[in-house]
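As you look at this complex, bear in mind that one protein chain is not there, while each of the others sits in place.
The block that comes next holds chain A.
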Amino acid sequence: MDQKGFRRGSFHSATSDEDMLEIAGASMDFSMADDDPPLDREMGGFSSYNGGGMNGTSAMMDFLEEPLPGVGTYEDFNTIDWVREKSRDRDRHREITNRSKESTWALLHSVSDAFSGWLLMLLIGLLAGSLAGLIDISAHWMTDLKEGVCLAGFWFNHEHCCWKSNTTFTDRDKCPEWKSWSQLILGHGEGAFAYILNYLMYVIWALMFSLLAVLLVKGFAPYACGSGIPEIKTILSGFIIRGYLGKWTLVIKTITLVLAVSSGLSLGKEGPLVHVACCCGNILCHLFTKYRKNEAKRREVLSAAAAAGVSVAFGAPIGGVLFSLEEVSYYFPLKTLWRSFFAALVAAFTLRSINPFGNSRLVLFYVEFHMPWHLLELVPFILLGIFGGLWGAFFIRSNIAWCRRRKTTRLGKYPVLEVIVVTAITAILAFPNEYTRMSTSELISELFNDCGILDSSKLCEYVNDFNSTKGDDLPDRAAGPGVYTAMWQLALALIMKVFITIFTFGMKVPSGLFIPSMAVGAIAGRLLGVAVEQLAFYHHDWAIFSGWCSPGADCITPGLYAMVGAAACLGGVTRMTVSLVVIMFELTGGLEYIVPLMAAAMTSKWVADAIGREGIYDAHIRLNGYPFLEAKEEFSHKTRAMDVMRPRKSDPPLTVITQDTMTVEDVETIVTSTTYSGYPVVVSRSSQRLVGFVLRRDLIISIENARKKQDGIVSTSIICFTDYSPPLPPSSPSVLKLRSILDLSPFTVTDETPMEIVVDIFRKLGLRQCLVTHNGKLLGIITKKDVLKHIAQMANQDPDSILFN
């Protein structure tokens, strides 16, 4: 058969595995930080290296002593073998430690190897923090660009433009340097025509930004769309998606995230910041051999990078580490905990020194009040929790239904048009209401804010009684007309945000979910808070209020209700528990509000779990069919390994390779006629006693390499997986020894093993496949995909929705 054709059909992906192999001899290597499978570039010659302890007798020139480029790497959209990666790392570490006793240079090498992890964390923190600063400052500027421009320097946003000038107390936002578009074009800012012009410019800018964003995503890095967290969860559980964490994805995601946020769409930047940080982590891994070559170690680094991403998004390093532990990571060894914290701190510190918000704060909505709350207020807090849970379940159901429609029907064929239509609708609906016109972060900041004497926003327009004011401690007051206007505007904003976010999350631009859900919760919380406050003011003689809320005291803080509402809604959607509470209390800077936050978060999680089991990220994983083995759920059915293994009773018997009787041609036939990712090796077909397991990719690479480089290997050469060479007549062609690519310790279970234990083994060890034996003989194989299909079948879901291998 044509060799080229043989090779062509064997690799899955269009990533440049093939050309890398083709020109491995030449000096062609463009970028070190490539997404392509790591190749051992020093592989020029064939010096037989005996580190493996194999017999180095040159009677059989064992060209496969040293690893060929490509052996030990994985194809795209495949699962890694955690056991193999971890054992490789241990071997490497052992070798370095043994060698370190030999010379000073080796000792230094071992020390630098130990420190490389910390250096990598430092670099990741620096890069993630800088990128977050860039995103924050640019997004802030571009959001204000929709409304006007600064004459003192076009790079200033509204707040910085008015920094120098003397503003009056009543008109704190207006200054002569900042011109809105109607002022610039028409010369004045009042009147109906000016309003229409402002409206038009707002919509035009929003459309331009989102159009540019989706074109850049489609043209340069299609993997940069969406939130990124479901895919990162899958990658961290052992899946390979080449290019998902690459350079172009990083650049495009950073740029288009700013554009998407500035266009006024109902999305946030926290989820995409996690993706950006993981891209930084992946790219910086290529600088260190230890992490570049080992997929398992690399995932430890990615866990830490995810923590750094959340840390810069919220200014919450501890919350970031807990988020990485709870939501994103699959295996989280203790060593990673400390390193993640270091990376998160470095990132937060870098962001702080860039100072994007001008007041040494990391997040726009940092809260500074410390008013006490009363136990009776737990009732409205639990109500907010219930609201959060209900909204979370509703949002997940509708968003998944909409995304499924996008995947299956014609709606998915027009991504650019979809983005434009959604942006147009959002912009047209958002401009008239001042609470939707401002960016969502500013809205949350205003809602979290406790009204003091100095606040002049509509929300704080209470009826003031100046005779009784002492200092800054304002009592509960009657609501003025401004507050009533603000209330119904906020109610409209709530309805709009609830519905438009369903259609926005999952579009082909980077979109995050945290900020919109916090906005929904904050609006609901503030509405409830103001209602309770007015109730307490007008009915202070009721039994429930008279004890603690006397007239003239400041008992209800609507800002706190907004915070609790935000936490409840975020918890209802993502089902975060500890990390949510820690992030929220790091935002407030105090431990006073832990109890209300926990009450709301727990209530919302319980209510949402009662309606639907999965959080939004798990639901998206299931929608896309990623091979993610859920680590939190129990498998409670009484099936056994023989019910799940392949081949089933009606299938042809298991495809095996014998250890020393098959020729190169036989093996090639097997490899091309089947699509399995690996083959068990047995002693002989009659005995079916297991020797080991060999991967398809390694087989293909080794055979092709042997055909090209080794003398005397022809189609009738025997392939042997044994230590010794089989006795052959002297006229037969030379033997191809492939013992080095054979995994001599594959995991096996007996056919009577309960599936509970098998699922547990797959989860705990991160296996890809497991062999099934009966009475000591090889019977079948269970792969991870079989396990996932079985779980789906047991849960009455569609087992064919598991798409990937």
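The definition used in the following text is that a contact is a pair of C-beta atoms (placed from the backbone, for glycine too) under 8 Å apart; a residue touches a chain by one contact, two chains touch by 3 or more; residues count from 1.
Keep in mind that, in the parts below, contacts and distances are computed from a predicted model.
Asks: Consult the UniProt record of the chain that does not appear here and report its protein name from "TMEM9 protein", "EBNA1 binding protein 2", "tryptophan synthase" or "Alanine aminotransferase 1".
Replies: Missing chain, UniProt protein name: "TMEM9 protein".
Asks: Check each of A:Leu119, A:Ala478, A:Ala553 or A:Val714 against the chain that is not shown and name the one that touches it.
Replies: Spelled out, the listed residue whose C-beta touches the missing chain is A:Leu119.
Asks: Determine which one of A:Asn198, A:Thr350 or A:Thr748 touches the chain that has been left out.
Replies: Considering the complete complex, A:Thr350 is the one touching the chain left out.
Asks: Using the touch definition from the top, which of A:Thr104, A:Thr168 or A:Ser686 touches the missing chain?
Replies: A:Thr168
Asks: By the contact criterion defined above, which parts of chain A meet the unshown chain? Give residue numbers in ascending order.
Replies: Interface residues of chain A facing the absent chain: 4, 8-9, 11-16, 18-19, 22-23, 26, 28, 30-32, 35, 40, 42, 49, 51-54, 64-67, 71-72, 77, 84, 87-88, 91-92, 95-96, 109, 112-113, 116, 119, 123, 126-127, 130, 133-134, 137-138, 141, 153, 155-156, 160, 163-164, 166-170, 172, 212, 215-216, 218-223, 225-226, 231, 241, 243, 248, 251-252, 255, 258, 284, 287-290, 293-294, 350, 353-355, 358-360, 403-404, 406-408, 412, 415, 452-454, 469, 471-472, 506, 508, 620, 623-625, 675, 740-741, 743-745, 803.
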